[in-house]
Structures are given as C-alpha cells and as structure tokens.
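Coming up: chain A.
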Amino acid sequence: MTLVVRDLALPLSDFTLEVSVTLSRGTTALYGPSGAGKTTLLELIAGIRRPQSGSIELDGRVISDLPPRLRRVGYVPQDDALFPHLSVRQNVFYGGAAKSGDIVDVLEIGPLLHRGVQQLSGGERKRVALARALVTRPDVLLLDEPLAGVDLALRDRVLEYLVRVHEEFPVPTVYVTHHLQEVEAICEEMVVLERGRVVEQRKV
Partner candidate 1 sequence: MTGEELQILGLTLRTAALSTLLILPPALAIAWLLARYRWPGKSIVETLVALPLVMPPVATGLILLQLLGRRGWLHRTFGIDVVFTWRAVVAAMMVMSFPLLVRAARVAFEEVNPRLEQIARTLGSGNARVFLTITLPLAARGIVSGMLLAFARAIGEFGATILVAGNIPGRTSTLSLAIYNLVQLGRDDEAFRLLAIAVAIAFLAVWTSEAFLRRTHDARRS
Partner candidate 2 sequence: MRALFVVAILSISLPAAAKEIRVFAAVSLTEPLQEIERGYERAYGVDIVFHFGASSLLSRQIEQGAPADLFLSADEASVGRLGKLVIRRASVLSNSLVIVVPKDNRTITRPVHLLRARRIALAEPSTVPAGIYARKWLQKIGLWQRIAPNVIPTDNVRAALAAVESGNVDGAIVYKTDARIAKRSRVACEVPRAETPGISYPFALLRDARNGEAATKLLAYLSTKGARDVFAKHGFLIQ
C-alpha cells in the first residue's frame, strides 16, 4: 500500500500538527510521546477529523475529501469504542461482511459472539474491536495503542493475536504506540512524531 500524507496541517491547542510522510511498508509504527498528535493523525486519516489544509492519498486515491465510510479505512481506537447496546456478534458484523469466519477463528472470538459487550474482559474487548475493523476488509488498518490498558500478564497474549492477524490478513497497518518493544515485535518501519511533526522515519 502507499499512504501519502501531503502537507497535512491542523492547529491544536498547544501546537500545529504539520505532517508530510509517505508510508509504504506493511506495518508502520507511529511512535512518540503522549500528546505528540499520534491519535489526531489517525483521526485525520480515518476521516473523523478534517484538516485545515493538505491531502491524503491511499493507493493513488485521494481520500481526504471523502467521508469516513468511503475511505475504506479500519480504525481501532484506544478505548475500543465497542457499541454497548449491541451484542458481540452485532458489533463484529456491524460493517457487513457475512464471510468473516476466518477472522473470527484467528482471533478466537467464536465463543464470545453471543455475549453482551459488558461481559468481556479487557483482552477480549481488544480482539472484538480488531475483528470488527477487519471484517470490512479495509485498505489500511489504524491501531491506536492496542495494548494500552491491557494487564501486563495478558499483553503478550494480545500481542500474539496481533502477530497472527498480521500473518493471516496482511492489511497495511499504522500502529500507534509509545512502547518500543511493540514496535520491534511487529513493525517494519517507524515514524516518530513529536509536537505534531515527523522528526524521524526509519526501518525497524
């Protein structure tokens, strides 16, 4: 995939986000301290926020003037944002897609499907949120700190699932984190963001 961010600008409370970057690897880490603007950049790519100026191209297609539903971007936010009033099954298949048995299997959420969202553990919630985004077969997957809030003991297990997903469904992924170990475990490239600007981009 090729994700080209061109002169994207958005004034924030402390600084102005100004990003120009090209992502062409499978999995790219978006690394940086808290408040650097990583989540904002994901939101801009997903279409949840509009930039003041600049453009975004995905595989040659300009998506920055499209509404989120036409961008074919999968977004898993930091807080999962599972729909509390729907069952796990309804959450996972909200984006459509009848033939997603493989995603359900890889993430091993089959037994969870009939449950209510409130009955899931933290790790289970992450898997369900991931499945929900994958079901729509997006062109790019945006993960915002997927391991945040997960117990240390379970972190490895969730990481395992992420690796497995990466292998079975090679969707180009932008992976936001501020833990280097996650970067090294999964990502092929790393983009460092500091106060809204890209300060470094290198292979991992």
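Some notes on this structure:
The rule is simple: contacts are C-beta pairs under 8 Å (C-beta built on N, C-alpha and C of every residue); 3 or more make two chains touch, one makes a residue touch a chain; residues count from 1.
Candidates were picked such that all candidates are chains of the complex that A comes from, given by their letters.
None of the values given here were measured: they were computed from a predicted structure.
Within this complex, chain A is touched by candidate 1 out of 1 or 2. The residues of chain A lying in touch with candidate 1 in their complex are 43, 46-48, 67-69, 71, 73-75, 77, 79, 81, 83-85, 94-96, 118, 132-133, 136.
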